[in-house]
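In this view, the complex is presented without one of its protein chains, the others remaining in place.
Up next, subunit A:
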Amino acid sequence: MIFALAGNQNCGKTTLFNQLTGSNQHVGNFPGVTVDKKEGVVRDRRAAKHRFGHRRCPSAPNAEGQQDQAIVVDLPGIYSLSPYTSEEIVTRDFLIQEKPDGIINIIDATNIERNLYLTLQLIELQLPMVIALNMMDEMRSNGSSVDVNQLEKELGVPVVPISAVKNEGIDELIEHALFVAREKRRPERVDFCSGAVHRCIHATAHLIEDHAERIGVPVRFAATKLVEGDSLMSDLLQLNQNEKELLEHSVQEMENELDTDREAALADMRYTFIESVCAETVVKHGESREHLRSERIDHFLTHRYLAIPLFLCAMMLIFWLTFGVIGSFLSDLLSIGIDFVTAAVSAALLAYGINPVVHSLVVDGICAGVGSVLSFLPIIVVLFFFLSILEDTGYMARVAFVMDKLLRKIGLSGRSFVPMLIGFGCSVPAIMATRTLASDRDRKMTILLTPFMSCSAKLPIYAVMTAAFFPKNGAVVMVSLYMMGIIIGVLCGLLMKNTLYQGNPVPFVMELPNYRFPSPKSVGLLIWDKAKDFLTRAFTVIFIATIVIWFLQTFDIRLNVVADSSLSMLADVGRWIAPVLAPLGFTDWRVSTALITGFSAKEAVVSTMAVLTGTNIATLSEALGQMFTPLSAFSFLTFTLLYTPCVAAIAAVRREMNSGAAACWVALAQCGIAWVAAYLVHQIGGLFVR
């Protein structure tokens, strides 16, 4: 049995999903888009089986038992089933084509008017359905109430009051969901309108009935959408010219009679019905405490002068904790562990007298590669801990509100600000964090722009180079690099806005939810999810990439093990590439080789240069002095700032864009941009400096 969980954003849908499924979740994508599709098996519910399960023949063996496995699919958080965003389209397609056995529609009782708007559209789909009336604990504690029986009667759908956060009413919800699905209880009424709208929808339903039934689309839903002027639905139904004219005529009649247009007429019809239902069923006692609390918090957090400083403080605190205190502590701990394991493995292999090449593969390839990838893990875990708190409390929406104006010029909204900011720490979690963006288009653009934010792994390169060439102006050089990344990112954003992502941006009409205490379970599950996701990639794509680099580093072209790293295949590749980089001012093959190793992790650039020049970190700057002039050093820094992100980031791009081609494209495009920028720096700089 498959259930679809549908509801608005910020109504506790994720919390309910976690309550329904526990940690038994699988995250994927809906086909063709980067919209999350989470599935999970509904938790064990003995009580439910007892009451409804095998009522008729209690002794029959489990013929139904197989069906008893109930799966719930978490649909994207949406406000309407209109055909404009990929989230809405995905939801529609899923509900119409996959025909789940039941819909669980979660609505926020404290914000019931707007939540019911989606409910009325879901009802039209005529699938078995149950409403989970969430946040009932908040309603009660404020002395407000909802007449559940009356609401059920008005909507013709069972309503179960729950509190997802407190795990109240969940068993009852599961029981009801199983019941409606098993008994195929469809909503008892679909008609919420009167007058002209009513007549128009009925006429349309009559007109298209055959078409809709032929392709298996609920008639009522199709009719309403057609009246609303939904072009997707009219394409789907393949109406002929005559039918289209009849439809248009009937809709125009309605418009004339109501003196409004079709879209407004239907929205108005739904809200008018909802207002009358709420007037009968909902009693609210003044402002809720949660709302008043939110207002007080917002007094500071979206304050005219305090908002931006407070936001920057919060982000600095998060960065400091992530990359400074906790992250580095955990990273150190992890590297001690990895060193210990590596040493033990190495000693064991040596004692066994294994072939030195295999020893090198295991120690220098596998252990070192996996180790360097694992060092990302603490950062990801800690960062997502903070991020999920920002998101779940409702602060992220405020950040979007405060920062929106900055990002609008490049066709994005304030929502993209936080992922991009995280990019200054590490591109991997930044790209993974784009999941929270509400629109597919914004998500893709943000992913493509994030690599321009110089990540912290490039700092060692900047530090070594500035110490060697710009000891007096280190800070200026650093700042100019960061600024250059941002400026080029903005230019690319403008370019993308006017080419690739020309389409209309999703309108920035966003809810500011009340501040709420995050649910520890949701935070925990999100961290677990991200860590698992990252580790899966670490041991597939990233693992293979590090082995390839090890292979190139260890063997020469005739597959002999090299004694001197300058004879390795990697050095050969470096020599081939060196002429390409020559116009940028650095011709030495050791530089290009180091840049290649930077693909596995940016930290490797410095260590490779040290190895290839036969120096250590302390004496490296002398060797660098022979390879670069200050100008070519700056050109090199420009190149490292912009060229391909590391393999972990590319793997994240591939995962989040759901496309290997896009990931390759990102790697190549970044290299191209880096080359052009470094070339310009070198040539223009050459006019002033010699």
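One rule holds for everything that comes next: contacts are C-beta pairs under 8 Å (C-beta built on N, C-alpha and C of every residue); 3 or more make two chains touch, one makes a residue touch a chain; residues count from 1.
The rule is short, and it goes like this: contacts and distances are computed from a predicted model.
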| item | value |
| --- | --- |
| Record-based protein name (UniProt) of the chain missing from this complex, from "NADH-quinone oxidoreductase subunit L", "Dihydropteroate synthase", "Ferrous iron transport protein A" or "Fe-S cluster assembly protein SufD" | "Ferrous iron transport protein A" |
| Hidden partner chain, touching residue among A:Gly337, A:Pro507, A:Gly625 or A:Gly672 | A:Pro507 |
| Identified contact with the non-displayed chain, of A:Tyr271, A:Tyr395, A:Tyr482 or A:Tyr679 | A:Tyr271 |
| Per the touch definition above, residue among A:Val283, A:Ala343, A:Leu406 or A:Ala475 touching the missing chain | A:Leu406 |
| Touch with the omitted chain, as defined above, among A:Phe30, A:Tyr117 or A:Tyr462 | A:Tyr117 |
| Subunit A residues touching the omitted chain (full complex) | 79-80, 82, 84-85, 110-111, 113-114, 117, 260, 263-264, 267-268, 271, 284, 294, 298, 302-305, 307-308, 397, 400-402, 404-406, 408, 504, 506-513 |
